[in-house]
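Inspection log for the structure reproduced underneath, given as structure tokens.
Chains shown are a subset, placed as in the full complex.
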Amino acid sequence: MQLGMIGLGRMGANIVRRIAAAGHTAVGYDRNGPHVDELGAELGDRFSGTTDLPKFVAMLETPRVVWVMIPAGATGAVIDQLADLLEPGDIIIDGGNSRYHEDIARAQALRPKGIHYLDIGTSGGVFGRDRGFCLMIGGEAEQVEYLEPLLKSIAPGVEAAPRTPGRTGEPSPAEQGYLHCGPAGAGHFVKMVHNGIEYGAMAAYAEGMNILHKANVGKQRDVEHSAEVTPLEHPEYYRYDIDIPEVTEVWRRGSVVASWLLDLTAAELHADPNLDSFGGRVSDSGEGRWTLDAAIDEGVPAPVLAAALFQRFSSRGESLYADKVLSAMRQAFGGHHELPGK
Amino acid sequence: MQLGMIGLGRMGANIVRRIAAAGHTAVGYDRNGPHVDELGAELGDRFSGTTDLPKFVAMLETPRVVWVMIPAGATGAVIDQLADLLEPGDIIIDGGNSRYHEDIARAQALRPKGIHYLDIGTSGGVFGRDRGFCLMIGGEAEQVEYLEPLLKSIAPGVEAAPRTPGRTGEPSPAEQGYLHCGPAGAGHFVKMVHNGIEYGAMAAYAEGMNILHKANVGKQRDVEHSAEVTPLEHPEYYRYDIDIPEVTEVWRRGSVVASWLLDLTAAELHADPNLDSFGGRVSDSGEGRWTLDAAIDEGVPAPVLAAALFQRFSSRGESLYADKVLSAMRQAFGGHHELPGK
Amino acid sequence: MQLGMIGLGRMGANIVRRIAAAGHTAVGYDRNGPHVDELGAELGDRFSGTTDLPKFVAMLETPRVVWVMIPAGATGAVIDQLADLLEPGDIIIDGGNSRYHEDIARAQALRPKGIHYLDIGTSGGVFGRDRGFCLMIGGEAEQVEYLEPLLKSIAPGVEAAPRTPGRTGEPSPAEQGYLHCGPAGAGHFVKMVHNGIEYGAMAAYAEGMNILHKANVGKQRDVEHSAEVTPLEHPEYYRYDIDIPEVTEVWRRGSVVASWLLDLTAAELHADPNLDSFGGRVSDSGEGRWTLDAAIDEGVPAPVLAAALFQRFSSRGESLYADKVLSAMRQAFGGHHELPGK
């Protein structure tokens, strides 16, 4: 089967590599010529590419299957261009991190032209090439079924995890690592919630590790003399120097919090035990915010996911004004002075 | 009636001033001679003082009433000294910010000696002299009753607020600004929760004002190009330059969030509209932590009070390690680099 | 000056009463005839009304000033009708709880017709008639200035609160209880954040009072035998029976948490000390959600406001599915059974 890929960055290229390895062929488009050439050199006759979009479309067999794998901000414009170049029966896939609202609008806009639209939330990051990509798909069932040969080769496959007890017989698509989640937008919706969970789980580890990190606070004599905080009632309870890299390692085996995120954390801490290479400003890329927007719209409580998101905002200094307001109040009623440069 | 006051700092001196103004007399003790002399010069024959503790005790009429108003960390040692100097029937009051656990222990330790113990959580801050102090009292009912003449003169009095609809007849003690809350520790317990609420309410204002402060974020072109955050979907919704000092002023009249804290905030913002005199590191003084400890022990959810406390910790940089852990994870799975100095 | 009021429910009628009391006149419209008639009987020649919208418009002097004070869901349709009936130079005011997004759109839609649009966030609730309404205004400065005579009579006036220290001379509009916050939408934006703060402050009180409510948990023998929770380590610390109505009363005088919300809470608790007349399901009316949406868009942390909103969702049972997921996990790894009906 043939796949057209728009965007040969890390994610796009790795998807192409996986389908090529499975015996399929790919046609690639990228504005960046060397990206095209390098992949061609690597994959031989399984790949041909171009930096010209109409030519790219012309190189595809019909019905054309075009997977768009570019930054979310640029996706809309490219899909608009494609809409003019493609024909009824062709399929556009948005594999990037678009908000699912846009999928609903795009699917609706493409329907009169007879062009099918799938949104495929794609998880796996830099490890996806070897580990396979987890695919969460929104759109029409017929197109999902048609694309199954490609989806199977991109997804991790059933052997990537032990089968869930009670599941027998032919593995379901979900067991193979791809799932048709519902109509247009459902794929990005499920991927969005996935990322929201990711924010919360990451924060749970980070907070716990911070508590381990400060477990020696009872050894610090100056803490007791700080004007900023109440003195420790029981310093004798906080005299541990915990080796956090080793703790993350031991938790990888047999514990309840074993996870892929923990595996990665253990690797980072092994390479940089004090995390000196990081500055502590944590970005957020949209999905965490949108997950919270959805929770609010649905009237569903999400205090953990919210706390995780807001901690990222705080890490970037965004609570500064609020903190100054608190200091102003404290000065007003208690005569406490919390000045700059302190 | 006569009151002995240990500690003639701002709070102690203002309490003495209020009882003197009401026609009572006071004997004062402070290690700092000038504190004693100044209050003597101000209050004339209503006040006599000393820097010698045994002399202080000797100057008091029996049954002695000794109000200890010193930093919580020093209170225990002074009460131990007093226990040796006082006689059965005397009364010790801890008006400071002790944890109520200590009140329970102290009352128990003083009981065999026949010395009574009251814990009086005292709210009012620097405004207490004029506004009166809100008194939350733990201990035996008999002593609270005995001290009513003094308590009435320290508390704000019924006229400090309009009577609650439905309350008629002789104003209750609570309506006059003092309340016997229960046995030993109950006063500091109620004061502790009061401060916990204060943390939460302060944070509510501060967060809201931060949202007003950033209401112009859609005007900033660079936001859209930041790698740290997802672009604003609707910059046209965030093009307001809100005059926050005026907003706090307008809310003081007729709005649901009118409060004494808001009055103070409006005054601070009038004096320093951009809060430039504050650095953004917010201290916490114990009660917020203890309130949360109590919530946890009781199994009572307190997500707002917890968030308020933790935001103070974060304002002092205490989330840094956790934030680095998040950056390490993001680098591991997504190849994102969040470096120092960024 | 004359005001046209659409919607003679509690809020609309009270605004009319206030302007009438100040010597202005009003023309009213309501679909409900008796509402119109009753207000006419009460206010005499200061008020005339109708149940017919075109007639209402005809009764107004030009430039017409039309204040729309109806549920947010119905406001849009009425403004559309008005747009066809009014003339260039007329002024429409939305005093309800519309989302500020709509104000931006409406102002833009009305501009080509020469009709001015103001959004006035109006706080005060059932007490506004006597206490005055706090007015937060968005729109063009010229119209705000033109309406000042009316705004002054609706707002509480400077005497409603002591002047903020440092403020002298002619009171600013904010000191009189109304404020021009910025262009279209700014009034509802500030009102929205006001309500967000209200949610947070309310939750702070509620959580603190719950901690007081459970301060007797150490007296309950069964707690120690519950399989659901870990036993209390120090039951001796939780043996207080706190009289919560009296506590709210004592906090009204001299304490840091004194506020109008606390005044109301004390009144409710005086009338119903155990709050038996409430079921514990707490509604939310939009502004809390929108405040959080704004915080997320701006990248501003709002953990307290979020926790307050989510607790309302939880109070309505909206966390049930999440709680079942937790029970399922606990059963899976620990063999704990948390069954229905337990």
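Miscellaneous remarks
To keep things simple, chains are lettered A, B and C as they appear, and every chain counts its residues starting from 1.
Definition applied: contacts are C-beta pairs under 8 Å (C-beta built on N, C-alpha and C of every residue); 3 or more make two chains touch, one makes a residue touch a chain.
Since we're looking at a predicted model, the values are computed, not measured.
Every protein chain here is a copy of the same sequence, 3 of them drawn, and the whole complex in this file adds up to 4 copies.
One rule holds for everything that comes next: only the chains that are shown with their structure count from here on.
Residues touching across the chain B-chain C interface largely coincide between the two copies, over half of the numbers being common to both. Summarising the inter-chain contacts, the pair of chains with the most C-beta pairs in contact is B-C. Ranked by separation of Cα centres from chain A, the top chain is B. When chain A is fitted to chain B on its Cα atoms, the angle of the rotation, on a 0 to 180 scale and to the nearest 5, is 180 degrees. Put simply, the C-alpha centre of chain A and that of chain C have 38 angstrom between them. The centroid of the Cα atoms in chain A and the matching centroid in chain B are 44 Å apart. In chain B, the residues that touch at least two other chains are 125, 203, 205, 207, 209-210, 213-214, 229, 233, 261, 267, 303, 307, 311. Chain A contributes residues 256, 284, 289, 292-293, 296-297, 299-303, 306-307, 309-311, 313-314, 316, 318-319, 322, 333 to its touches with chain C in the complex. Looking at the complex, you find that chain A touches chain B at residues 10, 73, 99, 125-127, 202-203, 205-207, 209-210, 213-214, 227-231, 233, 261, 264-265, 267-269, 272, 275-286, 289, 303, 307, 311-312, 314-316, 318-336, 338-342. If you check the complex, the residues on chain C that touch chain B are 100-101, 104, 123-125, 128, 131-136, 155-158, 160-162, 164-167, 172-179, 181-183, 185-186, 189-190, 193-201, 203-205, 207-215, 217, 229, 232-234, 236-243, 246-247, 249-263, 266-267, 270-271, 291, 294-295, 297-308, 310-311.
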